[in-house]
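For this view, one protein chain was removed and the others were kept in their places.
Showing subunit A:
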């Protein structure tokens, strides 16, 4: 295909790309319109100027700063804890090759694919029993277990191919197991570990079901839960709805821009293993 044909293909792909990012553009345009401008011009006109009151009002109404901080604390704790557990497990399974490792790996994989609904009520019940209901710690503990299941699976495959000679040399030099793990295995596996950290952070940030069940009060909720629960409530007018959508989009897109390379590499690593 030459001449006009190739431009037709490019044109079709660009049109699709515009459709895909269209909601982002419309949300951004309307989040900075005043309600009066919205009702007279509709959602498709370009904004006349920058009207930020809708965003400010929504921010204050839902205490969005608190929600951001809650999401950050939960996601950061889960990603660090889950990575630590994944490394410990993968050390035993990938390098230690303990007996029954295939069964253990299969169990981790099943744990990761189980629907959360099949754990939800008992977890809710247990959390109430041990007084962790409506605390971020409850979500951190549960999410750590779920993410570590995936991390173990992925890291075990990576560490299964770890060059044994290095570890043997270290053992001859008198390094114990913990020392070998911390001084040799972890530094060499850094790239994979970093991918896992970023993925766990973003996955936990995006999580909806478990935080919805555990975090009911205003000062423990995360960003997705706060926005999801508010959706469709009566006091939300058109501009405030778009302001809420924008506040949900901005952190996600920021992560994407910061971690783009790691993310696209990580998505594919995760898929192939």
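Odds and ends about this structure:
We adopt the following convention: a contact is a pair of C-beta atoms (placed from the backbone, for glycine too) under 8 Å apart; a residue touches a chain by one contact, two chains touch by 3 or more; residues count from 1.
Assume contacts and distances are computed from a predicted model.
According to UniProt, the chain absent from the figure is "ABC-type sugar transport system permease subunit", selected among "Pyruvate dehydrogenase E1 component subunit alpha", "ABC-type sugar transport system permease subunit", "Bifunctional protein PyrR" or "Oxidoreductase". Annotation: of A:126, A:157, A:170 or A:184, A:126 touches the absent chain (contact as defined above).
By the touch rule set out above, subunit A reaches the unshown chain at residues 1, 6, 9-10, 13-14, 16-17, 19-21, 23-24, 26-27, 30, 38-39, 42-44, 85, 88-89, 91-93, 95-99, 104, 107, 110-111, 113-126, 141-142, 144-146, 148-149, 152, 164, 168, 171, 177, 181, 202, 205-209, 212-213, 223-225, 227-228, 231-232, 238, 241-242, 244-245, 248-249, 252-253, 255-256, 260, 263-264, 267-268, 271-272.
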